[in-house]
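A single protein chain has been omitted; all remaining protein chains appear in their positions.
Then we have chain A:
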Amino acid sequence: MKKKKKISVQTIIEVMIRAVFFIIYPALFSTAFTGIKLIVEQITQRASLQWNSFVQTLVVLLAFTIVFGRFFCGFACAFGTWGDFVYFISSMVCKKRKKKPLKCFSKEGKILRYLKYVVLLVVLLLCIKGYSSAVAVHSPFSAFSRFHQLKMADSLIGTGLFLLVTAGMALEPRFFCRFLCPMGAVFSLMPVLPFSVIKRNRENCIPNCKACNLVCPANLEIPSDKEGDNATSGECFSCGKCIGKCPKQNTHNGFWGKLWLPMLVVKAVILFVIFRILY
């Protein structure tokens, strides 16, 4: 009983953080990605690199990710929140029909996760070839932000892609983030400081327990304390689901130990304040 209550506190806090960022900063991911596109474009034109608000957003988010892990992806990104929301609805429907939540790509995911690097390269290549405004107009990001403003999107391709992606989101947790997001591709290459990587005290585990791996929306093998981090640690969204799941509370956030929940609030406040000051 007590356990249950604790989980719900966590859920309430998580939903609140997400709601705030979803409403106030719905475009951060595409703003940051535009920063990357601009840098690439400027290099193609042999122009000097400009510091502007896009690049600034990019640098802030990357630095934040290095220090605290992908908190942004876990809680602040509007597209990530949208994906989790769609998946939540789809699992509710499954539950009503007495079925397990869908996980259509859990095996393929191990390969599909590299698709996002391909997406990143293709998009950047299009920018180099001078199609960047076409990319911006037809991207599902733009369609999403039009919908976010309760407007019809003005590009059919963008809308189509957005609906396809949304359908995918219902079939597999974090479908877009894990397989397609070019910004996620960049985030997953960041050197997250070791003390912010989620690990588990494997020696203390119930033998053969995989509860944390199973609950992980990124379908990761959570590294043991001895490993420190592993090749896929960059895929971790710092969502904390594994931390809430472990019956022995073996999963932890490095240096911050068991202080997951207070740290979550602290991170949210820091990121929020940074953007308040900047804009």
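Points to keep in mind about this one:
Just so it is clear, a contact is a pair of C-beta atoms (placed from the backbone, for glycine too) under 8 Å apart; a residue touches a chain by one contact, two chains touch by 3 or more; residues count from 1.
One rule holds in what follows: contacts and distances are computed from a predicted model.
Considering only "FMN-binding domain protein", "Nitrite reductase small subunit", "NADH-quinone oxidoreductase subunit NuoG" or "ABC transporter permease", the record for the omitted chain gives "FMN-binding domain protein", by its UniProt protein name. In the complete assembly, the contact with the undisplayed chain comes from A:38, out of A:17, A:38 or A:86. The chain that is not drawn here is touched, among residues A:76, A:170 or A:192, by A:192. In the full complex, chain A touches the omitted chain through residues 27, 31, 34, 37-39, 41, 43, 46-49, 52-54, 57, 132-133, 136-137, 145, 149, 151, 189-194, 197, 226-231, 233-234, 279.
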